[in-house]
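Shown here: the complex without one of its protein chains, the others still in place.
Chain IDs A and B follow the sequence of writing; residue 1 opens each chain.
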Amino acid sequence: MTNKIMKWVSWSVFLAFLAVYPKLFGIYYTNVFVTFAIFALYAVTLNLLLGYTGLLSFGHAMFFGAGGYGTALVLTHMKGVSLSMALMTGFLSAVGLALILCPIMVRVSGTAFAMLHLAFGQLMYVLSLKLRSITGGEDGIGGFPIPSFTIPGIVFVNMKAPENFYYFAIAVLGASIWMLWFFTKTPFGSIQVGVRDNAMRIDYLGFKVPQTKAVVYIVAGGFAGVAGSISAMFHNLVSADGALHILNSFVPVMMTMIGGIGSFFGPIWGAAIFQVIEELTSRYTQRVELVVGLILILVIMFTPMGFVGILRSIKQKWTTYKIRRKS
Amino acid sequence: MDPTTAMYVAQGIHGLAYGMVLFLVASGLTMIFGMMGILNLAHASFFMLSAYFCYQFLSITGNFWAALLLAPVATAFFGVLLERFLLRKIHAFGHVGELILTVGVSLVILAGVKIFWGTESLPVKVPPILHGLVTIKGLDYPIYRLFVIGLALVVLAIMALLLYKTRLGKIVRAGVSDADMVNALGINMPLVFMFVFGVGTWLAGVAGVAIAPILTVFPGLADQMGMDAFIVVVTGGFGSLKGAFIVSLIFGELSAYGVQFFSQLAPVLMFLFMAIVLIIKPMGLFGERE
Partner (left out) sequence: MNILETKGLYHDFSKLQVLFDVNLQVKEGERHAVIGPNGAGKTTLFNVITGTYHPSRGQVFFKGKEVTGARPHEMTRLGMGRSFQITSTFGRLTAFQNIRLAILSKKGIRFQFFRKVDSMQAITEETDQVLKRINLDRERNIPASMLSYGKHRALEISLALATDPDLVMLDEPTAGMSKDETHYAVQLIRRLTEGKTLVIIEHDMDVVFSLADRITVLHYGQILATGSPFEIRENQAVKDAYLGALEV
């Protein structure tokens, strides 16, 4: 009972904090927070593949990019598109891409899966540079109109104002993360973890492994597209280097590794820690690759279970310490 | 011979030279994979590193031949360091750990070359004897490309001798097709692994030197070659040298003639080829295992 009350209280405090955040920290840190939230969702979708299904992707950026380009294209070329339609287009573009790829991808795993994603990710990158008339080449697509959030006659919220966009982005990204969390808690979610641990036995228990993987793949891709769509509207720009570059595929892998591969919230921690590191280092150095590379090496060498892993081992030491003191 | 045919033949030579270089890189990659199950995502970075070493040795000694000899060896040294001090320590964490680690290393190498050599394209001059064209039966061939083909053949011959005539070669060949089996025979595998890793990166190093005068040396070199080499390994089949050889040559020609006919979309051709192969055979043309 008290547990339930505690839960409600902490959730209310958290939501209140999110509500007053822009007032408290000003526009710069409001935008930093939106960036963090975008990457948090993006990293969570990657972990759905990596941590929950055992599939490492080095091409996740193509879904992020599909979402971004889908939204940017529909906003550029169609009049009267609503905010939710723009978002939906981004989501569906990524889902479409996942649908096209999944017949091949569900048949492989391990190294082959990682490599195929690297290759297809690069293909998307090259295509977005070459198909200039559609994607705008190196410049990308920018300056498209951002629709307002309207319910005719009732609400009109201008999304050009950073604070308003903050609330919109946080609502969408937060809801997406919650849905994915719920997804992992469903019966399907437990079958998914079974595929990671022992795909052959899942088959012998009467579940279809390829179909299970396909559903996870499409969900992970689609929600990465949501992150990409929000990102495109946030920057009012989507470009090959910003969305589809291979570094953008490595970033969520790294966030997941930093945060902790074995937990749902690990990647979110990872995104936060990464954001802080980036804030600090970008003031002193331009060398993103060096920072990213060194972090990957250090994490894998010294804390392969990431931040959540460290937390867990501290907690464990603390309980054994308490038990020892008692006796 | 009429000019059109001459042009086709010249393109063919270009394709063959590129295919051979590609095979040097891909063979190292697939050998390391077959033997150790490690897909070294930093492999192409070693290829690039060797090109930079070549540039550096050349500007110090002024002798291309010295650079050709030294740069790959220096590169292999770094490869061995990677295997001995990083990869071996994280073996317990599985393939995901190895992939992430080698990505990290490739990024550090990329940042490193930018810090030491900047982002400009650096030219590598070949000695006069490799300059210009040679005319055979009324057809002009660029000497350097022919040299590259010859160099690759010599390296292949050395490799073949090593693999088929020595005890070590026998162990490596057995290891590539069945690592567990060799493990069970009580051979000092860590040492063999280190050796294979060294040879693999040395091969990439030779390719790096060979390509430097053609493409110049710049930080994007690893991306360009890396992608092609990975596609070769994926399409040819993980761990299959035969597959790597055949697909390298196909890709060399595909990219040479592709530029001719569909200049814009030449890179897309390779991906298309890969996609078709993988849809039919998910493990690649000659691959059998994960």
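As a working rule, a contact is a pair of C-beta atoms (placed from the backbone, for glycine too) under 8 Å apart; a residue touches a chain by one contact, two chains touch by 3 or more.
This one's a predicted model, so the numbers in the text were calculated from it and none came from an experiment.
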{"item": "Which displayed chains the hidden chain touches across the whole complex", "value": "A"}
{"item": "Touch with the omitted chain, as defined above, among A:104, A:191, A:277 or A:301", "value": "A:191"}
{"item": "Sites on chain A contacted by the missing partner chain, in the whole complex", "value": "182-183, 185-191, 193-194, 197-198, 200-209, 215"}
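To be clear about the criterion, only the chains that are shown with their structure count from here on.
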{"item": "Touch list for chain B against partner chain A, complex", "value": "33, 37, 39, 41, 86, 89-90, 93, 95-97, 99-101, 103-108, 110-112, 114-115, 223, 227, 230-231, 233-234, 238, 264-265, 267-268, 271, 274-275, 278-279, 282-283, 290"}
{"item": "Residues of chain A touching chain B in the complex", "value": "50, 56, 58, 103-104, 107-112, 114-116, 118-120, 122-123, 126-127, 130, 246, 250, 253-254, 257, 287, 289-290, 292-297, 300-301, 304"}
